[in-house]
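On to chain A.
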Amino acid sequence: MAEPALLTVENLSVEFHARGKIVQAVRNVSWQVNRGETLAILGESGSGKSVSSSAVMGLIDSPPGHITAGRALFQGQDLLTLTKDERREINGRRIAMIFQDPLAHLNPVYPVGWQVAEAMRVHGVPPSEARARAVALLERVGIPHAAARMNAYPHEFSGGQRQRIMIAMAVAMKPDLLIADEPTTALDVTVQAQILTLLSELRDETGMGLVLITHDLGVVAQHADRMVVMKDGEVVETGRVADVFRAPAHDYTRRLLGAAPGKLPFRVPDEAAELLLEVQGLVKSFHLRGRFLREAAREVRALDGVSFALRKGETLGIVGESGSGKTTLARVLLRLMEPSSGSVRYRGQDVFAMSKEQVFAFRRRVQVVFQDPTASLNPRMTVEEIIGEHWAIHPEALPAEGRRAAVEKLLVQVGLDPAHARRHPHQFSGGQRQRIAIARALSLKPEVILCDEAVSALDVSVQAQVIELLKDIQKQYGLSFIFIAHDLPVVRDFADRVLVMHRGQIVEQGPTGAVFTAPQADYTRTLLAASPKADPTHRPQRRAGERL
Partner candidate 1 sequence: MTKARLLGAVAMATCLFATASQAQDTPLRIVLPSEPADIDACNTTVSNIGIIIKENVVETLTTLNPENSAVQPRLATGWTDQGNGTWRVTLREGVTFHDGAAFNAEAVANSISRLQSEAIACRDRTKIRGITLKTAVVDDLTIDITADPPQVLMPTLLSFIGVGSPNTPADQLSRAPVGTGPMKFVAWDAAGITVAQSGSYWGEKPAFETAQYIFRGESALRASMVEIGEADIAADIAPQDAVNPATDIAFLNGETTRIRMVMKPPLDDIRVRKALNLAFDREALVGTLFSDKVLLSTQHFLPKINGYNPDLKVWPYDPEQAKALIDEARAAGVPVDQELRLVGRIGFYPNQLEALQAMQQMWAAIGLNVKVEMMESAEWLKLANKPYADDRPAMLIQEMHDNNNGDAAFTMQFRYHSTGQQSEMAVPEIDALLDKALAATGEERTKTFQEANRIIADEIVPAVPMYHMVSFMRVGERISYAPNSLSGSLIELADIAPK
Partner candidate 2 sequence: MTGFLGKRMLWSAGSLIGLVILVFFMARLTGSPADLYLPIDAPNEMREEFARLHGFDLPLWQQFANFLRDLLVFDFGDSLRQGRPAVDLVLEALPTTLLLAFWSIGIALMVAVITGALAAWRPNGIFDRIATLLSLIGASLPNFWVAIVGVLVFAVQLRWVPTSGTGTVVQWVLPVAVLAIRPCGLIVQVARSTMISVLSAPYVKTAEAKGVPRRAIIFVHALRNAMLPVITVAGDQAAGIINGAVIVETIFGFPGVGRLMIDSISYRDFAVIQAGVMITAIAIFLLNVLIDIAYALLDPRTRAA
């Protein structure tokens, strides 16, 4: 394209002052985006990928952040030096932005129609016209019964719908540039695909530029034209997506691409191994009280007849989106919740008919690693105390004298420095915290570890490392894993068998290879199609004019 770039960021440097220390958020960052194209800014957490966009929008709070150098040229103006009035001309009208967590980013006390219309009202559109256009926008982004739902509140919509509403708000004034900061990270895979497609369609309709900030290689590969790779506040690589994927120039890019799952052969389950866990016809219903005057009371079946088995030494992957029942299943398996009907048998014994001593023994055998290591580790305890807590509860597992040595051994095993045993969780990174959680789970030498979305909150490269660790300890101790995840790629390289859950039922079950290459159920197929592959050469053809 011979046109001048829509937005050019030149040599931007931003620093943050916190508690006497100065942190360089981004250093000398330059990128540009053109009309009608999608630029992806790819980076892991801490890479500074959102900072340059926040600076462009003027959203960096001036203490503690300072823009120390650089320019952001947009249609002849340097956006970093705007007055307040000039800024209001730009924001929402010529450049718009959507954010990661739409529930938190929509004002909970105002109706969505009002909020969408506000995007137009503040730029001079008369209220009645703004309202009419808001209805049209909501329809365009795919909110059913848009006119009726204008007065509904954000919490009354699903996650995907909320992001659509944010998109409607953003494109209301037909901006020249839309910045999307991790727009789909909090959403289910199938919804993610829809949202990204919507964004691409809007881009084509209006010819606006789109900046997509993400950590997901698949998203970049499927939806972006050009990309910028960031690490530690610096740009390490730029170029057309196809080029970068084919021949990455920088080491870091190569590592990132290498960490993407899907390279290894499928694992094969061992049918002869001992049966550990048998789940039969598990049902769990909840009774919801009706909302005043609007809905009658209803019964919701979170689990609707779930049956499967787990053998020794195998990894069972359970994949489902939100509302599939996988979280409820995890709670029931851990005996944190009683099912409405059905049975769970561990080594032949009915888990829910156990005596107190039997339950106590059961807990030693079945351990868990949760999703959010920040929440599951007590911030006031040291690492040693956290790992050792299990021995305090089950003193027969290990006498007190041996504990310190055992802690250090575990830390080494999970790849951490044993000298850090007396530190507190906040002194570690996310991936390291998850390793601590794994060490804790290992401390009682269990037979089964249930990983409830254990790697979902981690960066891609860290994810790969943690999964490697899990594979190692599985080999070492003959452990079984129940690995719960919300999308398929992550279990591809680690699971022997896969269950796909949808609306409380298992829609597909089988060895990983079979599920991935020859899915039986429609839903599995949809799920597979929705997960963006980190391969730009296999983009689904976008059918012109079709909407979601």
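Note that in this section a residue touches a chain if its C-beta (ideal position, glycine included) is under 8 Å from a C-beta of that chain, and two chains touch if they have at least 3 such contacts; residues count from 1.
Per the selection procedure, all candidates are chains of the complex that A comes from, given by their letters.
Remember, predicted model here, so these are calculated numbers, not experimental data.
Touching chain A in this complex, out of the candidates 1 or 2, is candidate 2. Contact residues of chain A toward candidate 2 in the complex are 57-59, 84, 87-93, 96-97, 99, 101, 104-110, 118-119, 122-123, 153, 155-156, 166, 169, 291-292.
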